[in-house]
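Entry: subunit A
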Amino acid sequence: MSAILIIEQILNGLQFGVMLFLMAAGLTLIFGVMGLINLAHGSFYMVGAFAAAAVAGVTGSFLLALIAALIVAALAGAMVEMVVIRRLYASDHLDQVLATFALILIFSEGTRWIFGSFPLYLNTPATLSGPVTLPGGIQYPLYRLALIAVGLAVWGGLWWLIERTRIGIQIRAGENDREMIAALGIDISRLYTLIFALGAALAGLAGALVGTIQSVQVGMGEPVLILAFVCIVIGGIGSIKGAFIGAILVGLTSTLGGIFLPELFKVFTDPATAQAAGASLASMSIYILMSLVLIWRPTGLFGARA
Partner candidate 1 sequence: MADPVLSTDGLTKRFGALTASDGISLDVRPGEIHAVIGPNGAGKSTLIHQICGGLRPDHGRVHLLGQDVTALNTAARARAGLGRTFQISALAMEDSVLQNAMLGALGRSGRPWRFFGRALGDADLRARAEDCLARVGLADHLHARTATLSHGQRRQLEVAVALTLEPRIFIMDEPMAGLGSDGSAKLTRFLDRLREEAPILLVEHDMDAVFALADRVSVLVYGRVIATGTVAEIRSSAEVREAYLGEEG
Partner candidate 2 sequence: EIKVGMITTLSGGGASLGIDARDGFMLALEQSGRDDIEVIIEDDQQKPDIAVQLSDKMIQSERVDVMTGIIWSNLAMAVVPGAVNQGVFYLSVNAGPSQLAGPGCHENYFNVAWQNDNLHEAAGAWANQTGYSNSFMLAPNYPAGHDALTGYKRLYEGESAGEIFTELGQTDYAAEIAQIRASGADSVYFFLPGGMGISFLKQYADSGVDIPVIGPAFSFDQAILQAVGDAALGVVNTSQWSKDIDNPTNAAFVESFEEKYGRLPSLYASQGFDTANLLISALETAEPSDADAFRAALKAADFDSTRGEFSFGANHHPVQTIYAREVVKEGDIYTNKIIGTAIENHADAYVGECSM
């Protein structure tokens, strides 16, 4: 296995991780601030992708498609928060699980109702398609490089928002004590709607960006949702930094595991068995990673609370 291949795989893992981070960031914010396990977060991912595909289909503009994804997902998030979630803050967390489960059903089947059962078309813009040659002769798709850049930019922006702005301080204070922050004069419900919309918008953006190189179809959000949960749990719930590290770890593990585990197994057994066994273990690798992290640190890498 050549160095070039290994570097390329690391880039792939990084890119995958960075996209997971977009999902994980919203999830960890919403969970950290509102204590809400939002199963419907994957739906915003899907909504973003469909909105982008629809707009790209009509206008042909990728940029407009991305903007549409952000706006539509944010609106969907704000609406969900105001119509459903808001009524459930006072009740048991488990009720929120049931409610967001119901939302998945509604969003998925609703989207299918509107757009039909067939996958939609959403393609990379011409300016970003095709490979570029990196130093060292590595050929790498330009679009994926762009994704890495977008992910890092979002991370930076979120970090700034959370750590450096007053809204960020208020959000973190809300994580500590919701009632108290309201009693100090801060409109907590507006803040929540905002966070929810922000999280949804990030998920929608991820959906549009990733949908461009994957398939835009109903149910596309659930597998990513599970992975995003894995990321935030590894990183420690509520921590943006944790979500980022967790996402990168998951991205690298799943990408590199799928490649190197079968190779590793070939040392011990015949290629066919090694392929299948290695592939099985690779599917499990991120879950094994997560269990190991949690057994070692029961509140994740950067988490303080359960």
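By our rule, contacts are C-beta pairs under 8 Å (C-beta built on N, C-alpha and C of every residue); 3 or more make two chains touch, one makes a residue touch a chain; residues count from 1.
How were these picked? Simply put, all candidates are chains of the complex that A comes from, given by their letters.
No experiment lies behind these values; they were computed from the predicted model shown.
Trainee: Please state which of the candidates 1 or 2 is in contact with subunit A in this complex.
Mentor: 2
Trainee: Which subunit A residues qualify as touching candidate 2 in the complex?
Mentor: 1-2, 4-5, 8-9, 12-13, 15-16, 108-109, 112, 117-121, 123-124, 129-131, 139, 141, 143-144, 210, 212-220, 223, 255-256, 258-259, 262, 271-272, 275-276, 279-280, 282-283
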